[in-house]
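A single protein chain has been removed from this complex, and every other one stays in its place.
For chain A:
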Amino acid sequence: MAISLRDLSVDYTLPQGTAHALRGVSLDIRKGQMLGLVGESGSGKSTVAFALMGLLANNARVTSGTATIEGRSFDLTKRNATADLRGRGMAMIFQDPMLSLNPVFTIGTQLCEVLRRRAPGSDRKTRVAMAQDALAKVKLSNPQRRMNQYPHELSGGMRQRVVIAMALLSEPALLIADEPTTALDVTVEAQIMREIIGLRDRIGCAVLLITHSLGLVTEYCDAISVLYAGEKLESGTVKEVQRQPGHPYTRMLFDCEVPIDCERHADASENRFTVIAGELPDPRQRPPGCIFNGRCDVSFEDCAVIDPGDYPIGNHAGHSARCLRLQTP
């Protein structure tokens, strides 16, 4: 395992109380593989990403969690535990390419800034050449001219390529892509995904792809983890999970009963709660028993009382789900 995350729990302190955004989330990603982390909006996907990066909001508190990245362990409860890895061992691509570059510095300046850390001691000329080369590698047209352009002169897709070039320059062991195509036109989605795959293959890094699109996961990912209200309900290879979903929630997702992609299926989200009765649990007050109990169509009495564990499914290593029905007596 190149990357492993163990038992990550994150709280947000709010005036109305403490919201438990994540509870005991564990993930594993192999080198050169892509893990799709799926979940509805608000399920805690970005919180996982920022906890790993050490870039959580000031009101966040990591109450437990350890990350192992290329053999080194990091205690995530310490603020800035992974600060040393940023831009070296870890890189990130963001959801909003229109806002993720500084509007008053050129593309070239911002790319070269990344190299100050990754290639310390290199002179300006070398850095400019490396940056330009990275732009060419992510297939940005006319890289030489782009270097002197400002972000507002580029489209959203082009800006996302610039951030991918940043990631490429930092040669990370783990690349986190937090909904990299959500804000973009559907037509650019495939291109951006291709560049992310290209980057992974070039560097051989592990990729954590955060998305609420199951389509992207089944198309590009090797493994999948399903997040619901801050808990990981199921994980396994995409093939196994798709063939034999262990958790009712996963099954509903694949059956398209729960429109996970709210932005794109605005009309569908209207009747979302008529399809599945119940609401998302209050993050400040975790109900006893299974977190999905309120919306589950196959629950029984024990589900409201007993906390389910992660039970293995079939004889495939690594496929497990958090549902009492899978408990072997």
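Keep this in mind: a contact is a pair of C-beta atoms (placed from the backbone, for glycine too) under 8 Å apart; a residue touches a chain by one contact, two chains touch by 3 or more; residues count from 1.
Everything that follows uses one rule, which is that contacts and distances are computed from a predicted model.
K.L.:
Going by UniProt, what is the name of the one chain that was not included in the view, given "Sarcosine oxidase subunit alpha family protein", "3-isopropylmalate dehydratase large subunit", "Peptide/nickel transport system permease protein" or "NADH-quinone oxidoreductase subunit F"?
P.N.:
"Peptide/nickel transport system permease protein"
K.L.:
Of A:Asp7, A:Asp96, A:Asp222 or A:Asp310, which residue touches the hidden chain?
P.N.:
Spelled out, the listed residue whose C-beta touches the missing chain is A:Asp96.
K.L.:
Touch as defined at the start, partner being the missing chain; which of A:Ala60, A:Val114, A:Leu208 or A:Leu324 qualifies?
P.N.:
Hidden-chain contact among the options goes to A:Val114.
K.L.:
Contact with the hidden chain only, please: which chain A residues?
P.N.:
53, 55, 83, 86-88, 91-92, 94, 96, 99-105, 110, 113-114, 116-117, 150, 152-153, 163, 166, 170
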